[in-house]
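Just one protein chain is left out here, and the rest sit where they should.
Here is chain A:
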Amino acid sequence: MQRNEQSKRFAKLSQRDINKEVFVDELPELGLIVMNSPTDPSPSIKIQDGKIVEMDGRDTADFDAIDRFIAQYAIDVERAADAMELESVEIARMLVDIHVPQRRVMDIFAGLTPAMIAEVMGHLNVVEMMMAMQKMRQRKKPADQAHVTNWKENPTLLAADAAEAGLRGFAEEETTVRVARMAPFSALALLIGSQVGRPGVMTQISCEESLNLRLAMKGLATYAETLSVYGTIPSFLDGDDTPWSKGILASAYASRGIKSRFTSGSGSEALMGYGFGWSMLYLEIRCILMVKGAGSQGVQNGSISCIALPESLPNGVRGVLAENLVAAALGLEVAAGNDAMSSHSQMRKTAKLMLQMLPGTDFITSGHSVMPRKDNLFGGGNFDAEDMDDWLVIQRDMQVDGGLRPVREEDVLSIRRKGALAIQAVFHEMGFPEISDEEVEAAVTAFSSDDMPDRNSVEDLAAADAFLESDRTALDVVKALAKNGFDDVAESVLEMQRQRVLADYLHTAAVFDEKFNVLSAVNTPNDYEGPGTGYRVEGNRWEEICALPQALDPKSLVEAETGDERLLLEPVGPAVKGEGDEVVVAVGAAYGTVMNRTLADLSHADVLKAILDGIAAEGARARIVKVWHGADVANIGLSGAKLSGSGIGIGLQSKGTALIHKKGLPPLNNLELLSMAPNLTLESYRSLGRNAACYATGRSPHPVPMKIDNMARLRLIVHTMLLHHREVRQIDPDRGIEELEVTFQ
């Protein structure tokens, strides 16, 4: 009979963040399957007269519009016959083989059908996919993209946040709107703020497609990311587009000198009800091939806002990495997702992030909020303002480039002020509703839009409408900036306009450095070919990553310390063996003379006095010696014990670690150890003295109670190491062990 038992551990586990998630089993007919659906097509190709007439088991007559688009524009017919002859596992091995260069793999992928690509991915585990991503990423140097929005849609806060994002190293910044009519002002604030933060940061606004294009044509945005594609036609039609209409938009953006990338991601078709029983990865591969066929330089994928759906299924995170990898292998810039909230669990979020952050993608996230989550109008970000330092530490831990740089508070405040003042000046000059000095001040130090005064939104919206309808453009912004003394910002905003004329940044994976040098797959291609090649985190960039403002100078932790003025330790000659009920207290070589406090911040005088008081309280005598030949606490203690008439000694290191030892025991087998030096109190040392006296006089002591703090080692290990190092440096074997005369002052 089953008993009605409940585990308290299971009860606790059920409350953990990870168990707030929904997990489901696969159900292919509803599209709930990430890779290898039983109804996924098998790879095949037939070519007649230079045209694909059969692809993945369907012939031309059965092609849907997506098959047709892919066959016509995305597959290189001249490469297809040879590429499709290869075994899929052979192609999978080429992806991870450092002896097969990136270009060779791209040439093969150019001839593969969607089902063949899906089959290749099926052979790779996540580590292999990461190795492949490291090679197939298009731009040599990885980067990251920022999301910059706020709930109140306050332009001053937006400009300040955009400036901070630039300073923090983001290569691109994206904003969006809650109220669509605010779009012209939000785009303007982002443009100005970004150029204050770092010249050359590219900006975009995510809004309705034709409004987006109009804003870009005004010079208020330099790229677009809104071109969504779907892997089945009914999903496409729900999005009110076709592969061809999206394709013409890509050309339209380019014709105005505006970079664009498409958007797709695993799970969108299933979510919209039109997955057709195909795996999410197969559908996504169709999307990526459409993106390629349309001639876009890149894609933001990685499931994006659908991420929770693949993550509810087996293999979900692996499948999402596979879609990133497919895009890279097809020669597309990849903004790799990690933008929408992917889990309640911090551990799970980080684990997933590592799949893109460690190999590096063109953009590790498709948006990392520079503001707190409540201000994220993209529906709440996966990583936000509060995660910045974690990101920076991970870069330093692993010597990886996550695209960000450490910043100092004073620099952030100053760049935010400049951003806020610049937008204030432009609003004033262009006759928009005034930005008050109070707003500027609030934006400089704000945590969130709660810290911002409210604006008259009716006036703002009317002015934004008028700005959109007017013939005023980014050139008027340049004028306003220059007139108000923001010459450098005016120059950057103008250079962004000149770059539209040059059009260099329309190429695959293009971003600008701070001098407007374009970095793209064309002029800085990823040339990874194994250890020692490709992009390495080194030189100035590595120094920058290392230089966390909160990193301490190790010398500053110990250098100033001197002996304890309240403790006079007078050497009176070599220590000798004693007699009777005595305890020998043996201190470390630095004790009281070149150091004065323990890790618990107790003075050496107080600690020694507490021990001596404890010994005296139990009626034993005490002698004090200094051990010069070693710094290990067992060595110190045992040295004392060997000299002690009772055979009992106390060893006391300068950092405060102490023990009771007994003559004849092996060094590491002591009687009692106070190892948690940071948690010790004077009462602990007094008890240790009493216990040692009890041993010396043949009575049974009670072990000293210890406060356990598991975090103490984490917090103090550097201090421990440095203090111990000082003790070790005092070692002088020639001096052996000296008897000390003690005076407390």
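We adopt the following convention: contacts are C-beta pairs under 8 Å (C-beta built on N, C-alpha and C of every residue); 3 or more make two chains touch, one makes a residue touch a chain; residues count from 1.
The rule is simple: contacts and distances are computed from a predicted model.
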Listed names "NADH-quinone oxidoreductase subunit H", "Diol dehydratase small subunit", "4Fe-4S ferredoxin" or "Nitrite reductase large subunit NirB", with the criterion being the UniProt name of the chain not displayed: "Diol dehydratase small subunit"
Residue among A:Q399, A:N523 or A:S675 that touches the chain left out of view: A:N523
Omitted-chain contact residue, chosen from A:M106, A:V126, A:V393 or A:L682: A:M106
Hidden partner chain, touching residue among A:L358, A:A503, A:L568 or A:L682: A:A503
Listed residues A:S14, A:S42, A:S255 or A:Q346, member touching the removed chain: A:S255
Touching residue (missing chain; options A:A165, A:L213, A:L281 or A:V317): A:L213
Which residue of A:A146, A:A294 or A:A622 touches the chain not shown here: A:A294
Residues of chain A in contact with the chain not shown: 63-65, 68-69, 72-74, 76, 103, 106-107, 209-210, 213-214, 217-219, 233, 236-237, 240-242, 244-245, 247-257, 292-297, 331, 471, 473-475, 478-479, 482-483, 487, 490-491, 494, 497-504, 506-508, 516-518, 520-523, 525
